[in-house]
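All protein chains but one are shown in place.
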Amino acid sequence: MKQWRRPGLWLSLALTVAVSLWPVFASNKAYAREVAFTILKATALASSLNILLGYTGYVSFGHIVFFGLGGYVGFYLISVHSLPIYVGVLAAAASAALLAFLLGKAILRLRGAYFALATIGVNEAARAFIKNFDPFGGPTGMTLNFSVYRHYGGPNQALWIAYAAVAGLTLLVVLTSFLVKTSRFGLGLMAIRENEDAAEVMGVVAPSAKTWAYVISAVFPAMIGVLFFFKNGNIEPGDAFVLHQSIESIVMVMLGGQGTVLGPLLGAAAYQRLRGFLLVSPLFKNIQLTVSGVLLLVIILFVPAGLVGWLRGRFPPLRRVLE
Amino acid sequence: MLPKKWVLVPALFLAAVLAVTACQPPAAPPATESVAKILTVGYTTSQTGSYNVSSTRQVNGLNLWMKEVNDAGGIKLSDGTVITFTGESYDDESNKDRVQELYTRLATEDNADVLISPYSSGLTAAAAVIAEQYGKVMITTGAASDATYKEGYTQVFQAYTPASRYLTGAVDLLAHVDPSVKRIAFVYENDKFSTDVVTAAKDYAESLGYEVVLFEGYDSATTDFGPFINKIEATSPEALMGGGHFQDGSTFARQIHEKGVTAGFFALLVAPPEPDFADLGGAALGVIGPSQWEPLAAFTPESAKEAGLEWFGRTGEEFVAAYVAAYDEEPSYHSIGGYVAGVILQKAIIDADSTDPAAIRKAMDALDVLTCYGRVKFDTSAEAHGLQIGHDMVYIQWQEDDAGSLAKQVVWPLEGATAETLYPKP
Partner (left out) sequence: MLDFIVASLADGLLLGFVYGIAAMGLSLIWGVMDVINLSHGSIMALGMFGIYFAFNDWGLHPYLTLVLVAGAGLLLGILIYSAAVHRVIDAPHLSTLLATFSVDMILIGIGTALLSTSPRNVDFTLGSISLGPITLPWVRLAAALAAILVAALLHLFLYRTRSGKSIRAVANNRAAAELMGIPSSRVLALSFGLGTMLATIAGALISTFFPFTVLAGGAYQLRSFVICVLGGLGNPLGALIGGLILGGLEGIIPAFMETSWVPVVEFILFVAMLLVRPAGLLRSKT
């Protein structure tokens, strides 16, 4: 496949691997691992969202619903039924795919702002429903008994296993994003983004293509969700369906450059480091939300194509490398 | 066109630079000297978000303790080591997302020796996992949920009375005040803490022979309790108990009053003990609430001797005076929650006569002491290790004092009561 020779792919993969390996070589491994986990999770969420948002042009505010539902399904299987992690992860992926497929058929008919609102509605409905759903713990959620970590050789080992899985998944998302972008399928999606009616006239089966984009974008958050809540040791409705996190994912995609492979990566890394820095810096601790807001506004107003988009526009030769 | 390698090489260089600059510089190891030792106490506070107010009070209490101990010269161990304390904290934004990352940072990067929990059961559950994972002793405060202590942890110790005992005393009070009452309605915020509380209270009430006419939850985002209150009225309860946190509790109280609900006994969670509850005016009169501690509570060295318990620390009056002097506001139970977390740590270190974490843990397991906050003793069984079993709730009620303004009175338990219960609620 000619795609393997494109430097853009290797750059994105190399950066992801670099971030993933950092905790192995850092002096404070545990803390570095926690930070890297957050960055990789953000990257996976942003990159998977990019498939729907950047390539297909459909703005989803409810991306986090797959993270939450997948997390719940997987956590339930691991905690209540004592199944191994990989079963939880695969089950989460399957349920998210199914949900996205069914949901997609219904709401992908909507365009623009209406679609965005529908995704918000879905997320809020899911959260309200789970809060009332007793098998999943209702409002109390579920907690993992500490002995579960012993199955994996103790908490330290379990955390590293979860981390490795997340790193692997993030690499997979980046790869998938690249493959989608450079395939005929991706071309169809981008045509839909530019002008859906014209695309249909030219032979792109829009409903089917959009649904597949939605399904692909849903599977990864679900798997990451299981690992995140496994690491956290508990899950509650209030943590699983945070609308704000959906919006943060959008911000990260925009920041880095939507519709590119590298964009969500850089956007996620930059955003998370910025937030992490603001939270612990004595100067900004009290106004970190305001500072984030101002930064975001500046970017939206003056650099809407995001970092990668701007670089590609400014330095055309870089387009080969910055996919 | 630029040759491929001209583009590839800088790109790979860029990747390498990014990877290297992302590395943190190693943290300086803490100074260890044989005579003076500084213990780092790590915690997160909710400087932003909905837990902001309660968390700030909790941290004020903790800082007051730390200042007192340090000003008094620290703790002197028998081998001559003098221990003082320093705190390290971050903003958790009232949300769980960062809690684990921040506590891992506290445990590994900042080398905290002991951890204190964030405010609220939800955040504490996330933090407790980290304490357990890194083997750091954590004293939880501002967190009442029982579930955290049923997960097989050994490092986590609870300062608050657990949720399962929050409203059981209110049922006892009801039985004392009006034995003829038979019908109770439980209405609660559909979240972890409130659900735990009312489930335990319902079981207790039913075991005493009460008829629970309504047991229903409302969503945390509910702004209008009107329809809900109509539903409650339709079941004609004689006593109404439950609620959630401050915001919904006070809205609920206000609307109950506006609608003229007839139940004579009204007990709410969390909201009534807050001084700001009096802002509701007439709606606050007669409302009962459980509190972890009240300034009026009468725990003294004498009462300790009477109960056959060891006494430790300052008296309640001294604490209130010091807190008011330092922060220019009355302390709430959140404040003393933070304060007593420090006191517990102090006592454990004195008892253990060492700062070795294993020794401290053993000392906490064996702790049974009366403080200005009340009795402190931890469950040491495997199923519920760390659960607080020594401390009980006090129940306050808002009543009119002689000048006609609203003031809190302790109405239960009878040993600590400062006034008769006002019944039925006007």
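Letters A and B name the chains as they come in the text, with residue numbers starting at 1 for each one.
We take it that a contact is a pair of C-beta atoms (placed from the backbone, for glycine too) under 8 Å apart; a residue touches a chain by one contact, two chains touch by 3 or more.
These figures come from a predicted structure and were not determined experimentally.
Q: For the chain that's been dropped from view, list the shown partners it touches.
A: Displayed chains contacted by the hidden chain, ordered by label: A, B.
Q: Which candidate, A:Ile64, A:Leu77 or A:Ala118, sits in contact with the chain we can't see?
A: With A:Ile64, A:Leu77 or A:Ala118 as choices, the missing chain is touched by A:Ala118.
Q: For the chain left off this view, which of B:Ala72, B:Ala221, B:Ala321 or B:Ala358 is in contact with it?
A: Selected residue, touching the omitted chain: B:Ala221.
Q: Consider the whole complex, including the chain that is not shown, and state which of B:Lys259, B:Arg314 or B:Arg375 touches that chain.
A: Of the listed residues, the one touching the omitted chain is B:Lys259.
Q: Considering the whole complex rather than only what is displayed, give the residues of chain B touching the chain that is not shown.
A: That gives, for chain B, the contact residues 48-53, 56, 94, 190, 216-219, 221-224, 226-228, 230-231, 233-234, 246-247, 250-251, 254, 258-260, 276, 279-281.
Q: Across the whole complex, list the residues on chain A that are touched by the chain not included here.
A: Residues 53, 59, 106-107, 109-110, 112-114, 116-118, 120-122, 124-125, 128-129, 131-132, 247, 250-251, 254, 258, 286-294, 296-297, 300-301, 304 of chain A touch the chain absent from view.
Here is the rule we use: only the chains that are shown with their structure count from here on.
Q: With chain centres taken as the means of their Cα atoms, state the distance from chain A to chain B in Å.
A: Distance between chain centres, rounded to whole Å: 34 Å.
Q: Touching residues of chain A toward chain B in the complex: what are they?
A: It comes out as residues 7, 11, 14-15, 18-19, 21-22, 25-28, 30-32, 34-35, 37-38, 128, 131-132, 138-141, 143-147, 149, 155-156, 159, 231-234, 236, 238-239, 242, 245, 269, 273, 276, 279-280, 285-286, 288-289, 317-318, 320-321.
Q: Along chain B, where are the residues that touch chain A in the complex?
A: 1-2, 4, 7-8, 11-12, 15-16, 18-19, 22-24, 26-27, 47-48, 90-91, 93, 95-98, 100-102, 104-105, 107-109, 122, 125-126, 128-129, 132-134, 147-148, 151-153, 190-192, 195-196, 217, 219
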